[in-house]
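A single protein chain has been removed from this complex, and every other one stays in its place.
Let's turn to chain A:
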Amino acid sequence: MASDGTADDSVKLQILKDALYDEIKQHGSETRLFTQKDLLDLNIIPNNNVLLLVRVVQGLTDDKLLVGTTNHHAGLAWRWRSREEAKKYTSLPNDETVMVYSIIDEAGADGIWNRTIKNKLNMHEAVVKNCIKFLETKGYIASMKNVEHPNKKMYIKATLRPSERATGGPWFTEGELDTAFISELEGIVFEYIKTKSAYRGSHPHAGGGPASSSTSATKLPKKGTVTAATAAPDTTTTTTARGTKRSATELSTDDTSSPAPTRSSHKPRAVFMPMPAGYKHYPTVAEIAKFIHDTGITNNTTLGEADIQQLVDVLTYDGLIESVRVGRRRGYRVTRAMKQDTVPFHKRQKEREAGVGLDQPLVAGAEPLSNGLTEAPCGRCPVFELCEEGGPVSPSNCVYFLKWLDLEDLPAAVAPNVALPT
């Protein structure tokens, strides 16, 4: 009788359990917390019998279908877990593994450090290791990398994708900052801003232009230095690099302007020109984001406006673009428009594929300004602080200066090990 009663009771309990579980699932997602009152209000338990509820909930918890938690506001509460998940729990061989798995489960998308697991469970390291190994081979958990702590071994449930915080957002792939992706995208964004914020026109180079009439009067007396700078081979590596590139581009496109204008050519060259004051169409971040989205360059990563803003900020800090406010609109425009490269980005890209100009930065920008200091060997000298007349390194025995002055009659053996820093 008694046994029959219990059997009958367990059947009833099972029915109640299923009913309650299904009803809970109807009422919210896996993250929702149900308090005791919530459960009673579902009207599954007859007569609001608390004792019965306790038994039903206990049963469900044993089946891993409900997870008990304590909440600050509501006290004890439960949330439900899917049957597949519960099955994973129940299929685990021992309690240790269950505990480890549940801790990893709780950590969610952020993942958890294996040392934290050990400390939380207060178990022996070997045990934890075993459990983790078991779970990993089962395919329940996976190891992951967190960008904030790249050398900590972290674990996450295999079904979850690591959170933004752990992966570092769209700029990271596999825990590493994807600099190639970033610079490529920077290049595109910069090109977009450049073409949208400056006027592409031609600059006549014949005698009438201001280039000839005014420069002679306004230029600083630097004729001598210009020759000095170009005569010295290694002072401006970028210029020489540009030079090689120019010769290559002239083959493909005739109207390409070169950053260093060739005064002898009389045909107009294409240049970018700054827009008149009050121009209202400098691209905004929203527009840039839309452009990036529309082109579909980033097919597997979605970039929000905040991400683009980050990119644009970096370009601003690089001094390539600047923000302008016209009225209420905050747009961005290219700096030093006249000095910009007029060859379109995709053409440069092709060149790069062909192996030309690989040493150039992807985001070309204008040639950085220079002054007397950076041109002289001293401005970039690694031993500047030591250099003194009478010391081991002194201006009178300076190899950099000899090289700069094109006086390389120094013994050849000395030259290679003191090559100029590039």
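Criterion: a residue touches a chain if its C-beta (ideal position, glycine included) is under 8 Å from a C-beta of that chain, and two chains touch if they have at least 3 such contacts; residues count from 1.
We adopt the following convention: contacts and distances are computed from a predicted model.
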Omitted chain per UniProt, picking from "Nucleoporin Nup43", "DNA-directed RNA polymerase III subunit RPC3", "Superoxide dismutase" or "Farnesyl-diphosphate farnesyltransferase", is "DNA-directed RNA polymerase III subunit RPC3"
Contact with the hidden chain, among A:158, A:297 or A:314, goes to A:314
Looking beyond the chains shown, say which of A:278, A:296, A:355 or A:392 touches the absent one. A:278
Out of A:28, A:304 or A:379, the sole contact with the unshown chain comes from A:379
Could you please point out the chain A residues that touch the chain left off the display? 171, 176-177, 179, 182, 198-199, 201, 203-204, 208-211, 213-215, 217-222, 224-225, 227-228, 231, 271-281, 310-311, 313-314, 316-319, 322-328, 335-339, 361, 365, 368-376, 378-380, 384, 387, 389, 394-398, 401, 405, 407
